[in-house]
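Have a look at the structure below, then the notes.
As you look at this complex, bear in mind that one protein chain is not there, while each of the others sits in place.
Moving on, here comes chain A:
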């Protein structure tokens, strides 16, 4: 019983990170049709933001805020420097562009900061546990669940209630028409990137706080999972991305906990194979994005 509850907490926590990353990918994809391979580097940069702030003696909470800010700044910089010039190109072109940007950034991190993991030391109490009746539950996963929920609530408010949110939803339908209506497309797209950077930053902070180090590949693997999550959920569908993220996180934690030891090295392969099997049944994903295409 206790293991099960702990595993569920872990699954929701990890799923939340994947869901945030997947949602960031989906927001950008729905508007500019970009599958952002460099999203992992945005997250990594957020982690380095935390590291550098701590290195300069910032208090832990300020360091975490710096990390989130660094990810937002990186996302905006990438949009301005690399992706704006390519806007309107087809999906493959954009995907390859971001792939190239991602590879370049990894090399820059390796040479500019360090190819090895750099440590992040946060207060001891953060990695502690708390008790709920008979159960012992980790503080970090619990906090991360609340942070994730807060991030989703905030994002839903922005998308539903603010002008820029409505403009973003409209841009997802038809960016060109939105421009003709006099809305500044650049601002809408930049906002989308900023939001995706914000989510990646929050994910980076949760990730580094739990793992205690940053390396050039830090963002790469979780973002790979997030890619899988967006496809599982239905590419371009925001709700699908969140659902897919939680599903992948859940599968992964459960595989980790309950796979027989002989199969343990194949955990990722098993999880991915399960996702691909799900896609066989639903090629458009669990919650497909709506498309208004006439023949």
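In this section, a residue touches a chain if its C-beta (ideal position, glycine included) is under 8 Å from a C-beta of that chain, and two chains touch if they have at least 3 such contacts; residues count from 1.
Criterion: contacts and distances are computed from a predicted model.
UniProt records the chain missing from this view under the protein name "Branched-chain amino acid transport system permease protein", selected from "Multicomponent K+:H+ antiporter subunit D", "Branched-chain amino acid transport system permease protein", "Cell division protein FtsX" or "NADH dehydrogenase subunit 4L". Within the complete assembly, A:275 is the residue of A:189, A:203, A:218 or A:275 that touches the hidden chain. Screening A:18, A:48 or A:227 against the full complex identifies A:227 as the residue touching the chain left out. Of the listed residues A:59, A:119 or A:283, the one in contact with the hidden chain in the full complex is A:283. The residue from A:8, A:52, A:89 or A:118 that touches the chain not shown here is A:89. Contact between chain A and the absent chain runs through residues 29, 35, 82, 85-86, 89, 91-93, 95-97, 99-101, 103-104, 106-108, 110-111, 115, 224, 227-228, 230-231, 235, 265-269, 272-273, 275-277, 279-280, 283, 285, 294-295.
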